[in-house]
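Every protein chain except one is present and positioned as in the full complex.
Coming up: subunit A.
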Amino acid sequence: QHGRVKIKTTAQQEEEKRKEREKKLKIYVAARDACFSKRSEGVWDDEALQLTQQLLSSNPDFATLWNYRREILMHLETWSPLFWLTNNAELLFLESCLKVNPKSYGSWHHRGWVSARLPRPDWARELSLCDRCLSLDDRNFHCWDYRRMVVKISGVPVDQELAFTDRLIGSNFSNYSSWHYRSTLLPLLHPESPDAKLYSFLSEYELVQNAFFTDPNDQSAWFYYRWLLGRGTSVCNCVHVLKYFGPFLALTAAQICDLPPGTINDISNEHNLTVHWTEKHTHRDCALYTGRTESWCRDSATDQELFRSELSVEKTSVLQSELQSVNQLQELEPLNKWCLLTIILLMRALDPLGYEKETLAHFQTLKEVDSMRSAYYSDLCSKFMIENTILKMEYAEVRVFSISDKNLTTLCHLDQLLLVTHINLSSNQLQQLPPQFAMLQCLEVLEADNNSIENLEGVYHLPKLEEVLLKNNKISTLADLQPLASCPKLKRLDLRGNPVAQTPNVESELVELLPSVTDLLL
């Protein structure tokens, strides 16, 4: 149901139209019935072709009729071997159908069928049909899909099609469908030679930069650019683990192995082991403690670049120069959101910690410039800040995760905080501590003052948790505190400045709910 704009007509014009419609309807119904009786009698002749042509001209989405037409054509071609050579009519008929409705599935499908069936298909003609169609509507995906089919069957070389997209993009950078097509063609170029591949990518960068320097507000080039920057080998994030002794752990990627039998003969002593993973050319040292049958070791985040952004790993110099270019553009167009987003992306790929301050500043501008998505950007920024804090974390007897006053709106990557003993989330905009929070099995102190927390779903079954500080939050009922009852070592609880503190008999209720707590602040 394609959009039709309203136009006003006079009463007389309306009446004339109505009469015309009635006439058309009579003809249509007669033709349809004639068609079906012919088909049910198994008649496939020129008259049948005529009838279907009549009907399909006004209703190209009548799929059954296209099927019937195909049957007629197949029948006719068996009777006359030169049928297709002497008969151009089908293609002409289809062109007239497509003129009326260039988005009809039935018409394009039939054209594909006919083209594939011709003894000597004129693929150049088909390509030129696509050209004409795309010049009227360069986003017509039916036409693009048809073009792809033609290119595939007729073996049009990749660089010729690339040149085609060059022409389209050259005349109009805003041609999203052309950029899309390019993304499918580019990987087919130079599949053998990595150097040639690199060279073509570099010239591709130039092309894209031209596009977004010319019109920074057009998203086509920016989406393509992001994809380009991300091409290259994908990084395997790996946390090497033998086996974790916890009951619940699920890591994003792990190397797990069983020790070969006979490696350890007695479990009454401690053993120090070095394990080699030959596949990954890596090894780790770990200790098997007395009486244990499992051990674990974990790489620190900086070593493994756990949060590696989706951009190329090895081409740092390329990314540097791209960042320079986009920064230049940003000076000219300080309020362009695509620019800001791309800069943030490049910075995270190059040096997330080094660029932290600039990243935060850019996010601020981004939220103002694209305010419709400011909630999304706040969450994205929270994620990056958490990632940076994880990267900076030190591992010792005490493992502190401190991320206060960072406008956090959401928590994530909690699976990376398994070893954290002290967490400081105060002065942020968190509304809940989600179920994944229960992963923090080593947690001893939880500081989350000055947030908007109303939900403590995730603060349950934390065996080492001793202190929970929740001053100035939005905990409103005793039921909200229920999860804490499953933390057996909880001693200190600060609920000052929460609505729940005003509940009558709150103190005695809490003594009942949380008997281990000795230091209660209301």
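Here is the rule we go by: a contact is a pair of C-beta atoms (placed from the backbone, for glycine too) under 8 Å apart; a residue touches a chain by one contact, two chains touch by 3 or more; residues count from 1.
One rule holds for everything that comes next: contacts and distances are computed from a predicted model.
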(message) Just to verify: the chain that's not displayed, which of "Geranylgeranyl transferase type-1 subunit beta", "Large ribosomal subunit protein mL43", "COMM domain-containing protein" or "aldehyde dehydrogenase (NAD(+))" does UniProt list as its protein name?
(response) "Geranylgeranyl transferase type-1 subunit beta"
(message) Tell me which of A:Gln13, A:Gln50, A:Ser80 or A:Thr184 is the one touching the absent chain.
(response) A:Thr184
(request) Would you indicate which residue among A:Gln53, A:Asn67 or A:Gln482 is in contact with the undisplayed chain? (result) A:Asn67
(message) Need a quick check: the contact residues on subunit A for the chain that isn't drawn.
(response) 1-6, 21, 25, 28, 33, 36, 39-40, 58-64, 67-68, 105, 108-109, 139, 141, 144-145, 148, 174, 176-177, 180, 183-184, 218-220, 223-224, 226-227, 252, 310, 371-373, 375-376, 379
